[in-house]
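A short write-up of the structure that comes next.
One chain of protein is taken out of this complex; the other chains stay put.
Let's look at chain A:
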Amino acid sequence: MKLTVNGTSHEVDVEEDMPLLWVLRDELGYKGVKYGCGIAQCGACTVHLDGVATRSCQIPAGSAEGAEVLTIEGLGQPDALHALQAAWIEHQVAQCGYCQSGQIMQAADLLSQVADPTDQDIDDAMGGNLCRCGTYPRIRAAIRSAAQAMKEV
């Protein structure tokens, strides 16, 4: 089947029911997408599917065919940061960092819908993204500053 990831199209030979997460990680090498729970409880595997934040552990590969998949690698790179990534660096959000790809992808979805989110908006949007290290205060602050920075552009 054919999958489009970060604008590149890939031909993959996998079962229809293999979760997109494992196609991305094991078959295509997009290791920025993380496995945390496999049951939609942690958000570490969050990618965008046609612009919408989605738990890739819950999406059978077959149903991602034809969609545009965006991973953290496609959102921005160390030398071409997305505003959220820049804010994540400025606030030094990460501890272990393992949840942060998913956090950033979820936050990008939020900012695409709400340019100036309130704390309540942030808490509502980010509630499914678990951070076992407890970086929540910094996640809130980084989202607020990214929203600010994006407005100023």
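Couple of notes before you dig in:
Here, a residue touches a chain if its C-beta (ideal position, glycine included) is under 8 Å from a C-beta of that chain, and two chains touch if they have at least 3 such contacts; residues count from 1.
What we mean here is this: contacts and distances are computed from a predicted model.
UniProt records the chain missing from this view under the protein name "Isoquinoline 1-oxidoreductase, beta subunit", selected from "Spermidine/putrescine transport system permease protein PotC", "Isoquinoline 1-oxidoreductase, beta subunit", "Fe-S cluster assembly protein SufD" or "Aminotransferase class III-fold pyridoxal phosphate-dependent enzyme". When the missing chain is restored to the complex, the residue among A:Ile59, A:Ile122 or A:Ala147 that touches it is A:Ile122. Although one chain is not displayed, its contacts with chain A can still be listed: residues 14-15, 18-19, 21-22, 25-27, 29, 31-39, 41-42, 44, 71-73, 76-78, 81, 85, 88-89, 92-101, 104, 122-124, 126-127, 129-140.
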